[in-house]
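Pasting in a structure now, in structure tokens, and then I'll have a few things to ask.
Of the protein chains in this complex, all but one are displayed in their positions.
Take a look at chain A:
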Amino acid sequence: MGKVESPEITRRATRSSSSTAVTSNEVETAKITEPYKPTLNDFVFGGERLSFDDLLSSFPSRGNQIRELLRLLGPVNSPMLPLFIYGGPSTGKTSTILQIFRYLSRPFVYASCLTCYSPRILFESVLNQLLLHKKNAANRYSSAKHCDKPADFVNFLREDLVGVIENLKRSSKKLGSNKPAGRPNGNMLYLIFDNLELIREWDKSSSILPFMFNLYDFLKLQEVGLIFISNTSPDTYYSNMGYTEHVPVYFPEYTEEDLRQILTRNQENRKLYSSFLDVVLRPFCRTTRRVDELSTAFSALFRKYCESLSDLASVPNEEMKRRLFSHFQPHIAPSLNEVFWVPSKSSTEVEINKDTRRKGSVRKSQGCEHFAQIDFHLSTSAKYLLISAFLASRNPATLDASLFDSTGGSDSRKRKRKASEKSMEQKEAAEQELLMKGPGTFPLERLLAIFQCIISVADSFDEEEHENDVLRVEGDGGLMSDVLLQLSSLCNANFIIKGKSCPLEGSTRYRSTISEDLALKVARSLKFPLPNYLYRR
């Protein structure tokens, strides 16, 4: 083994890197060589103390919330009722509260229910932090105490808290009033629980959640302050038994003006950026008001905005703004309809318009129909496989025989009957049902059968087109041994989802996730008459 490089990043370091302002970690990094001895100072942020003006300026348009929180936290050593901080995602709840603690330099323990994804991990993480225990190779990455029941947790927690508070009291008495930076201030200890809404999805949520809400009453320690942070408002917890109300602090979503301030904050050329925001902010705000989503969308757009500009540091005048706008305008509308933007490597103008969130299924947006080509490479057999999967998901299995008979499905359109009113109603209801059900599942055998059918049909089309081409006649050559391989790669790309196995047959069932647009596009690239095969009620 030799030298084991232990990633000795202290707790404070990982935490401060997540917040907006960067803490200087030089003190901590210097200690890497020698074994780090945790002390009471570990309960506060290291580095320089933040001034109140810095705190306010690092969170534009959060002044009200910061002042309110400071009021509620109160002066040094004053007890506090539990707080409940809530507001939408990316409204600055966590970073604000952490920076406030940096400003106050009061001791605190932070645990997020996102990283601590089960009661046991949450409890042990809090206890580890309290006991200044660090998991490393020497203790085989074990926790200080084994604890997975709330009952045990309360006992351990009370015991440890009393110990830590004793220490805090002693050290603050020793130091007197003049304290250097980076020392814990006061003898209150605050426990911060982040992402509380996630607990509702845990297995034992019905007992853990009331436990968390009543933690203050269990502990009965005046020197402990509790702070809960949640994405969802308190009324979403009402249904839980044993819910007790805490003092609410609300972080509203940013308004358009706030967003402008936040987005221009870290820009080099603020004038230029604000002229850019004049153009894009309003339309984008209509779709989403989240900072994270807007900033990623804007970073790419801003590059495009500056494309025609030679000097990035120049201050734009009216005429230049107009020129930039006319150059930039055609890009706005398509980018509004993009959720995720991947710069394509193929140097063409065409960008893959991907929606990689949630299962990463690829959907073509309707807004860019001028991209007739598919923007990613697929082999011909994979395309056929994709189409057959799409057909298998959309069409009822009973119709396969009539659609794929030897004549190639063209006669299936002959079923024409006058639609009576009742049948129209039925049709509507059926359509509704189809909408609700979504794509159906199918076994592998059906997929392969359809695949074989459409390949033979396609070959017959080809034959009609170039009758002299003898080499094209390959018959069953389309179905090669690597079809299964193709299928698994399509599954990996999330074009086809592998579902649960059917309880009756025991075989795996598949489901295609591609939209009709994409399927049609793929079919067009193969010159395959897909609409003929789609069953429409």
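Quick notes
Assume contacts are C-beta pairs under 8 Å (C-beta built on N, C-alpha and C of every residue); 3 or more make two chains touch, one makes a residue touch a chain; residues count from 1.
Here is the rule we go by: contacts and distances are computed from a predicted model.
The listed choices are "Nucleoporin Nup43", "DNA primase", "Origin of replication complex subunit 4" or "UDP-N-acetylglucosamine transferase subunit ALG13"; the UniProt protein name belonging to the chain that is not shown reads "Origin of replication complex subunit 4".
Residue A:V154 is the one among A:L56, A:L131 or A:V154 that touches the chain missing from this view.
Within the complete assembly, A:Q222 is the residue of A:Q222, A:S379 or A:Q426 that touches the hidden chain. Touching the chain that is not shown, out of A:R140, A:R286, A:H377 or A:K422: A:R286 (per the contact rule at the top).
Only one of A:S171, A:N231 or A:S489 touches the chain withheld from this view, namely A:N231. Against the chain not shown here, chain A presents residues 68, 71-72, 74-75, 77-81, 86-89, 149-151, 154-155, 207, 210-211, 214, 217-218, 222, 231-236, 242, 244-248, 250, 252-253, 255, 283, 285-290, 293, 336-339, 353, 355, 357-359, 361, 363, 365-367, 432, 435-439, 497, 499-500, 511, 513, 515.
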